[in-house]
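The structure under discussion is supplied below as structure tokens; questions concerning it will follow.
A single protein chain has been omitted from the complex, and every remaining protein chain is retained in its original position.
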Amino acid sequence: MELKDLYALMEKFEKSGLSELGYKKDGTEISLKKPSATPSYGPPAYPTAPETHPAPSEAPQAGSGTELIRAPLVGTFYRAPAPDAPPFAEKGDMIKKGKPICILEAMKLMNEFQAEFDLEIVEILVDDGKMVEFGAPLFEVRRI
Amino acid sequence: MELKDLYALMEKFEKSGLSELGYKKDGTEISLKKPSATPSYGPPAYPTAPETHPAPSEAPQAGSGTELIRAPLVGTFYRAPAPDAPPFAEKGDMIKKGKPICILEAMKLMNEFQAEFDLEIVEILVDDGKMVEFGAPLFEVRRI
Amino acid sequence: MIQSLLVANRGEIALRVIRTCREMGIRTVVAHSVADRDSLPVRSADASVCIGPAPARDSYLNIRNLVTAGVLCGCDAVHPGVGFLSENAAFAREVRDAGLIFIGPDPDVIELLGDKIRAKRSAMDLGIPVIPGSAGPVGNVKEALDAAGSLGYPLIVKAAAGGGGKGMRIVRSDRELSDVLAVASQEAMKAFADGTVYLEKYLENPRHVEIQIVADRKGNVVHLGERDCTVQQNHQKLIEESPSIVVTPELRSRMGEDAVRLLRVLGYTGAGTVEFLVDEGRHYFMEVNARVQVEHPVSEAVTGIDIIRQQILAASDEAMEFRQEDVMLGGYAVECRINARSAGRVTRFESPGGFGVRMDTFLYAGYFVPPWYDHLVAKLICVGRTRPEGLRRMERALGELTIEGIDTNTAMQRKIVAHPRFRKGVYGTSLLGDLLKEGALS
Partner (left out) sequence: MIQSLLVANRGEIALRVIRTCREMGIRTVVAHSVADRDSLPVRSADASVCIGPAPARDSYLNIRNLVTAGVLCGCDAVHPGVGFLSENAAFAREVRDAGLIFIGPDPDVIELLGDKIRAKRSAMDLGIPVIPGSAGPVGNVKEALDAAGSLGYPLIVKAAAGGGGKGMRIVRSDRELSDVLAVASQEAMKAFADGTVYLEKYLENPRHVEIQIVADRKGNVVHLGERDCTVQQNHQKLIEESPSIVVTPELRSRMGEDAVRLLRVLGYTGAGTVEFLVDEGRHYFMEVNARVQVEHPVSEAVTGIDIIRQQILAASDEAMEFRQEDVMLGGYAVECRINARSAGRVTRFESPGGFGVRMDTFLYAGYFVPPWYDHLVAKLICVGRTRPEGLRRMERALGELTIEGIDTNTAMQRKIVAHPRFRKGVYGTSLLGDLLKEGALS
């Protein structure tokens, strides 16, 4: 059997109402299978789509070898201790464990957050001064 | 077996009432499968289960080589022209086309039903004097 | 009292009847076609009986099978629902002759009211205002032109046996009248097996306002206020409200009293509706619907009275549970009809809920909406203390209604309900056509 025959078979199978197909001849073996049609559960799609907040915690995902630092509380994200001060961390910076990396302001309290391990800042995921919800990814980092 | 034979088989299988098919001959092996009837849609199961009427039209099914004669109207099923008369047909009887096989009484009218072809009575599916709904199987018969 | 009732209908009205029967302790047997075997009414009833194949003429219009089913299933009454055989005097007679109770008025009353000319004459005899028109049927073009000469245009040609817009034509000149008379008559003949037509003065943009009546067999005839059904598409009601924004307390009394007088004289029993057109503060009798109507929940909402229950009580020779002075019209109610625009399998269904929301539907996730029958699949009813409050609630509830797998008119209903012209309330029966023309609903 040639590949083009296989392609033709795949197409026919896809259009068919079948869920599985096995074929074996002269050392050729083919098996085709469709995903099972589980009921598509999920909440109703309301006409008014909810707004999403900056950096919802589903995305982005950490890349390979990196991890995400998430907001432990709801607040306003600041990269620097004061408006005119330099940021705690820039992309590419190496930060020692215990050094501050950002501030989350909540109820007029400035909550400083420190690196919990030695790390490299791979990406800064929230803009300065933006609100973050609980669990929102703030930094993508790599342990060093 | 050529691919075009396989395609023909797929088509035949799809139209059939089968759910799985296996084929093996001279080093050729074929297996076909239909999706199981998911998702399990259906009306809610009410605590009060509806009563069913005598001989609902889903069951029984005709056997191989036989067919079902169904009620063309709602009525009371009678096997004989009068209470003291012998039945039109008994199990095993051969009935000529045009001969009466039963009466369905509806609104005080006795509707006589005749055999539409020469047939053998394989089974009588409703008791004398019982109500039948539209489509209810009355006789299992074999064409002769 | 009725013990066991055959529901000779399908869809939401069948479920509606079953619900009240369950509350009254009445056993229900639902008659269904082959296509409706898996329907919610069939599953909800105490028993079911298949009465024919999918096409309505062989099942829901099959008098012999329905009556036989009622008798053989041990029922003592038949509820015809709406549409199908609900205003068919022959069916009512067959039911009665078979020894069963027909939930509705007497067959002779149904017959009289089915003839629009006779019904109109009955109203005229009582001094109830009617739309000026030909004194009776117009048999030929000459008679029609003579009548038109004294009435003046525009006129509407109507079928005596008619309803639903069939055999109906608007004419604005002798020429048009001559042209359409035969066509209208043929259309009427085809639809109602009766080609009789008559003429009426055509009101350009009136309100459609109807009075809900309930009557028992002890001589009590009571009205439950009005419903405004002015929002129509091709003579099909889409949105119904109570009270009507154009009906003053004085007009309500006049219309209510006229409706009560008419049905009392006719010996009407059960639930019925007297339809009027309202134009410039005046009301004109149009016709009587000798059955419960799709939009009856609107009146249930403003009165707290279960109209189906009153139908059943009246048919059982029970006295009505209230008098006219006990009927308190409170607040505002509105119904939106949800119509399917395609047949098919419902893959998701979410009902709106919360304060002031009622849902009547036979849909469920997984139900296959068959292509054979009326397109009404749900009725959404909202109440409020005022019209603005009720309409805001309707907007909210329409937003919650989720039907997937089939196409419906839900989005269009939201647009109508949200439209400033509808909200303001100053419009006539041409509203929907105008909004469609303007593209305001697409």
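For reference, chains read A, B and C in written order, and residue numbers begin at 1 within each chain.
By our rule, a residue touches a chain if its C-beta (ideal position, glycine included) is under 8 Å from a C-beta of that chain, and two chains touch if they have at least 3 such contacts.
Small disclaimer: the values here were computed from a predicted structure and weren't measured.
J.: Among C:Ser4, C:Thr20, C:Gln293 or C:Thr429, which residue is in contact with the omitted chain in the full complex?
T.: For the chain that is not drawn, the touching residue is C:Thr20.
J.: Given the contact definition stated above, which residue among C:Asn9, C:Ser44, C:Asn289 or C:Thr429 touches the chain not shown here?
T.: Spelled out, the listed residue whose C-beta touches the missing chain is C:Ser44.
J.: I'm checking contacts with the chain that's been left out. Which of C:Asp38, C:Glu350 or C:Asp407 qualifies?
T.: In the full complex, the listed residue that touches the missing chain is C:Glu350.
J.: Extract the touching residues of chain A with respect to the undisplayed chain.
T.: 39, 41-44, 46, 48, 50-53, 56-57, 73-76, 106-107, 131, 133-136
J.: I need the residue numbers on chain C that touch the omitted chain, in ascending order.
T.: Answer for chain C: residues 15-16, 19-20, 22-25, 44, 297, 300, 304-306, 308, 321, 328, 330-331, 348, 350-351, 353-361, 364-365, 383, 385, 389, 392-393, 395-396, 399-400 touch the chain left out.
Note that in this section only the chains that are shown with their structure count from here on.
J.: Going chain by chain, each one touching the next, work out the least steps from chain A to chain B.
T.: The distance in steps between these two chains is 1.
J.: Using the average of all C-alpha atoms in each chain as its centre, how far is it in Å between chain A and chain C?
T.: Here the centre of chain C sits 55 Å away from the centre of chain A.
J.: Let me have the rounded angstrom distance from the C-alpha centre of chain B over to the C-alpha centre of chain C, please.
T.: Chain centroid spacing, chain B to chain C, equals 40 Å.
J.: Note the residues in chain A that touch 2 or more other chains, in rising order.
T.: In chain A, nothing touches at least two other chains.
J.: Could you list which residues of chain C touch at least two other chains?
T.: none
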